[in-house]
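Quick one: this structure, given as structure tokens, is what I'll be asking you about.
A single protein chain has been removed from this complex, and every other one stays in its place.
Up next is subunit A:
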């Protein structure tokens, strides 16, 4: 072995490289191509930043303009009449009712969709043979590619008809909670919209969770089995803890999607003015759906008010993402160290 060692390695004090050449290699300027590329990349970055700043400035200007004309409190009012159609041109509009509707439908969507998505991910990764699992995974991915207008149509034409039975059952059981009381009519409700949202966020949450669960380290799985864990106990000991932070962020990503979903919700909901707290009966509105429905008929102040509501939705999404980060940081800190 040692006799085969090349002489270069065996004699470290051989010829030293020429110092002059070494220095010139170190100080050599980047080539023309490098400089051109760096320059154009920088220009593109600056350009995009400027455009984005301009868009933000424009939107904020419009929003502030609308809010300054508002004759009621923008944050707490339930009305939405920025063009003053019912008040002789006096703009009265507030974000409260539609922000509430946005949150309620999205929370319903996540509460119903996330557990199913996680169940699907566990089933695909843990309970079926690998080949069948990737087949199911493919189907789930296909669901994610369905345009949301299709979900909206389906929710309106098919799902909503079947919701009255379920809604009535919920009212019979939980009707003592004000939220689940109705006026005797069901459907076209925030609950229906929530169910549509649940189905819409399911594929993405399931797909991300599946990728995470699939990577559970073999050692963790075997550690659980070797202790005498059943399959479900193994999942609780190894798979779920491993996936916790990633799946949490998948769920929050799904929540963000539900917050911003426009068309499907706009198609399903029967909007009524003001705050709707009963989620099983017709009525309710969301920020995104409100924008989609109102924008065509809105005049100047109306459009600016819708832009203001859009900025509020953007803020809500930002907050959700920020909270998600906090949650993930906390759970990974606990796992590491």
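Operating definition for what follows: a contact is a pair of C-beta atoms (placed from the backbone, for glycine too) under 8 Å apart; a residue touches a chain by one contact, two chains touch by 3 or more; residues count from 1.
One rule holds for everything that comes next: contacts and distances are computed from a predicted model.
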{"item": "Name of the absent chain as recorded in UniProt (options \"Molybdopterin dehydrogenase\", \"Iron-sulfur cluster assembly scaffold protein NifU\", \"Phosphate ABC transporter ATP-binding protein\" or \"Acetyl-coenzyme A carboxylase carboxyl transferase subunit beta\")", "value": "\"Phosphate ABC transporter ATP-binding protein\""}
{"item": "Residue of A:237, A:272 or A:298 in touch with the missing chain, whole complex considered", "value": "A:237"}
{"item": "Per the touch definition above, residue among A:72, A:166, A:229 or A:292 touching the missing chain", "value": "A:229"}
{"item": "In subunit A, positions touching the absent partner", "value": "129-130, 217, 219-230, 233, 237-238, 241-242, 244, 334-337"}
